[in-house]
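Apart from one protein chain that is not included, each protein chain of the complex appears where it belongs.
Should a chain be cited, it is by its letter among A, B and C, assigned in written order, with residues numbered from 1 in that chain.
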Amino acid sequence: MVKKAGVLGATGSVGQRFILLLSQHAEFEIHALGASSRSAGKAYKDAVNWKQADILPKTAQDVIVQECAPEGNFAECDIVFSGLDSDVAGDIEKAFVDAGLAVISNAKNYRREKDVPLVVPIVNPEHIDIVENKVKKAKAEGKQTGFLICISNCSTAGLVAPLKPLVDKFGPIDALTATTLQAISGAGFSPGVAGMDILDNIVPYISGEEDKLEWETKKILGSVNKEGTEVVNIPEDEMKVSAQCNRVPVIDGHTECISFRFAQRPPPSVAELKQALSQYVCDASKLGCHSAPKQTIHVLEQEDRPQPRLDRERDNGYGVSVGRVREDSLLDFKMVVLSHNTIIGAAGSGILIAEILKARGLI
Amino acid sequence: MVKKAGVLGATGSVGQRFILLLSQHAEFEIHALGASSRSAGKAYKDAVNWKQADILPKTAQDVIVQECAPEGNFAECDIVFSGLDSDVAGDIEKAFVDAGLAVISNAKNYRREKDVPLVVPIVNPEHIDIVENKVKKAKAEGKQTGFLICISNCSTAGLVAPLKPLVDKFGPIDALTATTLQAISGAGFSPGVAGMDILDNIVPYISGEEDKLEWETKKILGSVNKEGTEVVNIPEDEMKVSAQCNRVPVIDGHTECISFRFAQRPPPSVAELKQALSQYVCDASKLGCHSAPKQTIHVLEQEDRPQPRLDRERDNGYGVSVGRVREDSLLDFKMVVLSHNTIIGAAGSGILIAEILKARGLI
Amino acid sequence: MVKKAGVLGATGSVGQRFILLLSQHAEFEIHALGASSRSAGKAYKDAVNWKQADILPKTAQDVIVQECAPEGNFAECDIVFSGLDSDVAGDIEKAFVDAGLAVISNAKNYRREKDVPLVVPIVNPEHIDIVENKVKKAKAEGKQTGFLICISNCSTAGLVAPLKPLVDKFGPIDALTATTLQAISGAGFSPGVAGMDILDNIVPYISGEEDKLEWETKKILGSVNKEGTEVVNIPEDEMKVSAQCNRVPVIDGHTECISFRFAQRPPPSVAELKQALSQYVCDASKLGCHSAPKQTIHVLEQEDRPQPRLDRERDNGYGVSVGRVREDSLLDFKMVVLSHNTIIGAAGSGILIAEILKARGLI
Partner (left out) sequence: MVKKAGVLGATGSVGQRFILLLSQHAEFEIHALGASSRSAGKAYKDAVNWKQADILPKTAQDVIVQECAPEGNFAECDIVFSGLDSDVAGDIEKAFVDAGLAVISNAKNYRREKDVPLVVPIVNPEHIDIVENKVKKAKAEGKQTGFLICISNCSTAGLVAPLKPLVDKFGPIDALTATTLQAISGAGFSPGVAGMDILDNIVPYISGEEDKLEWETKKILGSVNKEGTEVVNIPEDEMKVSAQCNRVPVIDGHTECISFRFAQRPPPSVAELKQALSQYVCDASKLGCHSAPKQTIHVLEQEDRPQPRLDRERDNGYGVSVGRVREDSLLDFKMVVLSHNTIIGAAGSGILIAEILKARGLI
């Protein structure tokens, strides 16, 4: 059955991508679009400054934009995707969850909450157990409950994708460095990154990004507690993560040069590492989710790959590419990771999380 | 007195920059230009595909190009700058030195030779002592001797510039990571980096670059032996260096995200680090060399600097910029370094080395 | 029935795109790949430096590359696509046609031959009548004949696409100016346009391009003679075309700022112009060709469109976008045209021509 989907922050950069992905999706239909009071009451096509390469989908263009409240069409939604800015996301998302709605958010506001799963769908869908438990418990009590799932930061998504199969197979990583070369689409477009700042240039700073990369990794690679109610992060002293984040003149696709060390001695070989990466099949694929990548991690053997322009579209942007896997003189290994920041790193992840929720009967 | 200068590989990318810098220089005059037999015999302006923003200097345009042999005008040169490709530099540079000429080379062929100084002029001009001793010895024997000094790799030059004052003040660095974002001018222009490879893209690989960055650092930060005849590199096990090199869509200016640890415990504070960097005055400045930077290391306090387009021209490209100096969770510190790859990282370094040689009476 | 296809110049830029398009095509299968003797005998995957965003197709990777002669697998091909460089295309393509093969070429060598149709498949497929007549005549004589069809220059294809419906409806255009902003993919990639030439830069010159744009327009918009054997170009004095061609830092998609005047007075209105463009349905669409655009000409109303990054993929690159249609103070009208140079401007056109040939029973 087709599920009714709502989009909060529908006119923004992330909201537009939610709409684009939903419009082409067999399992969801656009039912409610929310934006600021300036846009409310207008047809979507009149409210939005559409900036995607694909044409504004017909199924969205005449939808009347609502304010972002859990009323009207939103009240009928099976799932609500939030592309809200963090300065307003806090209150609005809370209101939606309190009203019993299922919300998947790209905003950072609730990512640190222990009972809110922070999910990269090709990495840690098992954290959704917390939601399942909450839903079951409510049902057992004859009630219905809303819930919130957070999408991770874009650069974190790319980073943890290849780490997951490695940690699963070879045990904990206790030291990790990541220097990122991040695409400008990650910053949205009004104004986003100014042309004068990025043409023939690098900006070696993205506000808040290094901190997110460092702590989110420890939550996403963490585990659910015994009660099934909270995520337990990897303790600070068990995993040192050091990030350096840069904005580069690339439209889409975050490149990350990483190095890492396993706690366990001796570490695996490069060949074993590559094999673990290549053989990894994410749960979303096993569940048969429509957007799940056929190949979760692509291990590229050419010495000059992955490259954002050539490799970002692997598996429609849901696959992550890894190249230059080699030993490191300081830690154990170093390699280059490439992920599509607006797909697996943002709106696309939200869609795949929703597919998992549907496959698991949670929406 | 104005010194006679020759340029080998005069039509190439590095050669053109040598010519440009020499043409504006009060202490040198262009006396000989050498290129392949295809160009030999032609006026320089007819042999070259001039690709610099500044117009082809008048003092070069009518110079008749010679073949690259230590004869004709080259025999009269006080100093010869080599911008030759490594596939031909070996034999030609040897012939020039054997003929008693003073050669400063940008090629990689002799960089690993223990009795050939590998010099970043704002970092280790003291390695020129080897040359001075060789010249003095020859003179004592009533002979004259040629000699060779190598310019370092461009990304190495930027890296070691801020490390030098830190090592001088706080002792050895035993671990270092460097992820580079290198400009395309470093690859020359025929063909250099293809537009299709670098527009909206990153290439996470530069042939041979990581290896150069890792070992050259240990030679440049190494010391001259007691006899004054050879450079003693920092031993492998005393300094671990790990590099990851990327080509980015930037015309000029290499950005390097580095982290490092001092051997000595406890390490200095961030404030002490910045002070040591800011107060550093390179020997070339003390010698009063014309091209020496007024400020060797610029410590930038803005959180989003240095940026290549805005900061690469500091001190005409002879100054190096450092920003985002902060503590690192894994090693001691991390920071961003920016240097002008065609000035302090290539031809410009050659000119400043020549100025030092002149100031020290070696040419 | 699936047709056997061969590709000449299979390792080059255009050849790679032919292979990519063929590998995804229901009506053609890759049967023969030809390249220089350096590549001949190797599996394609070992011969090629694959530079496309899509992965090297499985159906091509193990094909053994042949030399470019009408023998072996090429002799069995129903259609041969040529992506050869013009310095070798002349002799090779002639040999293929003489051997009775059907050849569609992207090279410029035979474009000016009167009995060789120069075809933009969404514009002048009626010029293929010449081929049909030749084939019928041979068949009537109990013989079989090879033939050649040329693909137009990329910037010409974009230009003539909107002109065709206008000329059809409003009569001849007697004056036309076109200033192009051409993407770098049009120059191939070995080396193609150097990064140093195009980053933060414009190159206001493309060798031979202006001449091609000026004369090809008069052939493509010309007519077939009564005998059905030759194309009659629009006479020089009936249509003045003036082109200025620039290379710009864009990966794919040629933008052309054009102005033009109709011979007939008074000229149509802007509204009539737009209507004629919007209503145009190319013959390839009427024939039901698989790659034919659903909408041949997209008339965009937003004042800042078309833009290459946003609009080049319309109808998989087979649709052409037009925007800013307005009156001109000097001629009658001016407008901006955008076309995908590697699809409708090169390999893609070749594929669509082959589909037309198949639909018309000529292969």
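The rule is short, and it goes like this: a contact is a pair of C-beta atoms (placed from the backbone, for glycine too) under 8 Å apart; a residue touches a chain by one contact, two chains touch by 3 or more.
Here the structure is a predicted model, which is why all the values come from computation and not from measurement.
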item: Selected residue (touches chain absent from view) among C:Gln61, C:Asn201 or C:Ser278; value: C:Asn201
item: Full-complex contact with the absent chain, from C:Gln66, C:Asn233, C:Thr255 or C:Thr296; value: C:Thr255
item: Of A:Ile79, A:Ile198, A:Ile234 or A:Val299, the one touching the omitted chain in the full complex; value: A:Ile198
item: Listed residues C:Glu93, C:Glu214 or C:Asp283, member touching the removed chain; value: C:Glu214
item: Interface residues of subunit B (partner: the chain not displayed); value: 51-53, 199-200, 251, 309-311, 313
item: Residues from subunit C at the interface with the omitted partner, ascending; value: 175-177, 179, 181, 197, 199-205, 214, 240-242, 244, 246, 248-251, 255, 257, 259, 303-310, 323-324, 328-331, 334, 336
item: Subunit A residues touching the omitted chain (full complex); value: 51, 184-185, 187, 189-200, 249-251
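Here is the rule we go by: only the chains that are shown with their structure count from here on.
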item: Computed distance of Cα centres, subunit B from subunit A, in Å; value: 43
item: Where subunit B touches two or more other chains at once, by residue number; value: 197, 199-200, 249-251
